[in-house]
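Excluded from the complex is one protein chain; the other protein chains are retained at their positions.
Letters A, B and C mark the chains as written, and numbering starts fresh at 1 in each.
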Amino acid sequence: MPGPRLDHYAIALRITREFKEGMLVNLGAGIPTLCSNLIPSDLDILLHSENGMVGYGPVIQDPERADPTLINAGGQPAEYRPGLAIIDHAESFAMVRGGFIDISVLGAYQVSARGDLANTVMPGKQIGSLGGAQDLAFRAKRLIVAMSHTDKGDRPKLVKECSTPITAPACVKLIVTDIAVIEIAPDGPILREHAPGWTVREIQDLTEPQLIVADDFREIDLA
Amino acid sequence: MPGPRLDHYAIALRITREFKEGMLVNLGAGIPTLCSNLIPSDLDILLHSENGMVGYGPVIQDPERADPTLINAGGQPAEYRPGLAIIDHAESFAMVRGGFIDISVLGAYQVSARGDLANTVMPGKQIGSLGGAQDLAFRAKRLIVAMSHTDKGDRPKLVKECSTPITAPACVKLIVTDIAVIEIAPDGPILREHAPGWTVREIQDLTEPQLIVADDFREIDLA
Amino acid sequence: MIDKRVSSFDEAVRDLGDGATLLIGGFAGFAECPSYLVAAVARKEVKGLTIVGNSAGLGQEHMKKRMARLFKCPDDYYPPSFLIERGQVRKGILAFPAAMGSSRSPFEEAYAKGQIELELIGQGSLAERIRTARAGIAGFYTPVGVGTFVAAGKEVREFDGRKYVLERALKGDFSLIRAHRADRYGNLVYRGTTRTFNATMAGASAITIAEVDEIVEAGELVPEHIVTPGVYVQRVVVRPSEPRAWNLPG
Partner (left out) sequence: MIDKRVSSFDEAVRDLGDGATLLIGGFAGFAECPSYLVAAVARKEVKGLTIVGNSAGLGQEHMKKRMARLFKCPDDYYPPSFLIERGQVRKGILAFPAAMGSSRSPFEEAYAKGQIELELIGQGSLAERIRTARAGIAGFYTPVGVGTFVAAGKEVREFDGRKYVLERALKGDFSLIRAHRADRYGNLVYRGTTRTFNATMAGASAITIAEVDEIVEAGELVPEHIVTPGVYVQRVVVRPSEPRAWNLPG
């Protein structure tokens, strides 16, 4: 029996370990925006939001303090942080397209072995949404995907070829799921870390493409 | 003997008569910026300056009151006016290119019979300057040229074909000179007004293309 | 005297007719949505509209339920989806028409019934296409979308070893936007993230109408703080001080 699956906070926490001093990071709606509440206070990074905030803070949990005129990409109230700048939508994506985003964190329905991202049309739906994901996936210096390892039918989401429309080809660099951390490398996906209690075999069984096991394969450190 | 030539202020004053309530008007450097000091106080128009002012006031004459951080297209200190908005250079020309300028007033070295504007390379010089004139000449709804009727060698500046590089083809709609007001119409230049003491013959003698005399040809009203 | 103030929302949309293309500002929340302008378009019962924007909105009910833990959603929130639910919209050019998760947005409901067309486009290309319309540019080459369905039928071209897709200007008949303060010249300032697509869309239509919290005297807005110069705005209307039902004239 494998261990329990990581919850959304654990996934988000693991992702924040990728953030380095001075980076400009965009957090998509869903699991990614959770990262904004988990960034160490001594790490000075800037968060970019599609709707035109550069340098915003964590999600405000108290509705009494929530200001509807300061919301993040998920529509949640964001804390003001000194240094915050407001820009319009065209400038916000001039910044994305211009290659200024160091890390983009997005959700996904599927990721292919070569890092194709499919997060536009939810399987089973007629139409989908692009949001800002396509611009980010094409232009961020590094794209990290936060997702559950399998879908609701327990089918792998890391697949050989995506079966839903591709948002951007060969763009994903790192995937953090509820059971593993996988790097997309030129030779294929590299299994780097596992959730407590999960073996290579158990992870591979829920993954379509063959995983390369990293030399330093280890348990995810969430301490 | 014809009358005296109009001075720059008279030319500028005549041009301000073309400005109508609510218009957005761009004034080029030189004679055109003089217009900013001659606009009737009860006429609510907005002046656009290339360097990013919308809704500025007259040139400040007193150096003691001049603020170098508020200058017009000619580099002169401009009076603040309520409603003034500051934009950057890209937005300033988004506005020009987007067709928001109702009237552009520019100087010229030459204008052709069909309204080609040549104000880039000064005759006798190796190279010239475009400034914002090309954008304005291509995209203003109406282009008015303020110029002396002849050059320093008394050669016509309203010519059959421009001999210096064209800034924009077929763009000039009205020319106000120191001796006449001429409209560029599809059939050719129409002589509409004359400076006091100037006859059709005297004006035509200093003009290369054949002038059509307007039915209501009259003396310029500068009262 | 230049004075762009209009006394009512109905008056502001007086010449908005069937088949018009509307750029509707906002992003995902109620604070940046030009709700009273949307309500006025609903009252006018015009049909066959094309709406352009980020999300058409996920419906009032969604906002009230989903956002309940975060915000109290006001009663006078009328997102563009309000027009979809009333059958007034023929086509959407949108970045976020489908709801996240398995719930369905009003757009998806209408789409499933074959009542509406979709041109799906990412936020960046959408925003730039709109800015491009304001700026008098015909089109631009972006690297975003190459090799995906978004580039289908569009020119793809290489510059300096990278592929780009040609995106065209997207101009509206009317931009319906929300701002915080205005003066009689139409100069606008926005609060926080309400700027978003509202400022982008100002000037990108033949007529731009701004729904604002407050109108101040000319000169009260600091020239350096103005985000939208009034030249881009044809009409300004003030929101009512108390929430008003959508079907009441005003």
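Basically, contacts are C-beta pairs under 8 Å (C-beta built on N, C-alpha and C of every residue); 3 or more make two chains touch, one makes a residue touch a chain.
All values reported here derive from a predicted model rather than from experimental measurement.
Chemist: Name every shown chain in contact with the chain that has been left out of the document.
Modeler: Hidden chain, whole complex, touched shown chains: A, B, C.
Chemist: Just one of B:Leu6, B:Ile45, B:Ile71 or B:Ala195 touches the chain that is missing; which is it?
Modeler: B:Ile71
Chemist: Which residue among C:Lys4, C:Arg134 or C:Arg195 touches the omitted chain?
Modeler: Reading the full complex, the residue touching the unseen chain is C:Arg195.
Chemist: For the chain left off this view, which of B:Ala29, B:Ile45, B:Ile203 or B:Ile220 is in contact with it?
Modeler: Touching the chain that is not displayed is residue B:Ala29.
Chemist: Looking beyond the chains shown, say which of B:Ile87, B:Ala146, B:Val159 or B:Ala195 touches the absent one.
Modeler: For the chain that is not drawn, the touching residue is B:Ile87.
Chemist: Identify the residues of chain C touching the omitted chain, counting contacts across the whole complex.
Modeler: 128, 132, 135-143, 159-160, 162, 164, 168, 189-192, 195, 223-225, 227
Chemist: Which residues does chain B use to touch the chain missing from this display?
Modeler: With respect to the unshown chain, the touching residues of chain B are 29-30, 49-53, 63, 66-71, 74-77, 86-90, 92-94, 96-97, 120-122, 124-135, 138-139, 165-169.
Chemist: So that we can see where the missing chain sits, which residues of chain A does it touch?
Modeler: 21-22, 24, 44, 46, 48, 53-55, 80, 82-87, 91, 93-100, 139
Convention: only the chains that are shown with their structure count from here on.
Chemist: Return the chain label for which the distance between chain Cα mean and whole-protein Cα mean is smallest.
Modeler: Most central by this criterion: C.
Chemist: Could you give the separation in Å between the centres of chain A and chain C, each centre being the mean of its C-alpha atoms?
Modeler: Chain A and chain C have C-alpha centres separated by 28 Å.
Chemist: In whole angstrom, how far does the Cα centroid of chain B sit from the Cα centroid of chain C?
Modeler: Between these chains, centre-to-centre, one finds 38 Å.
Chemist: Could you list the positions in chain A whose residues touch two or more of the other chains?
Modeler: none
Chemist: Counting only residues that touch at least two other chains, what does the list for chain C look like?
Modeler: 131, in rising order.
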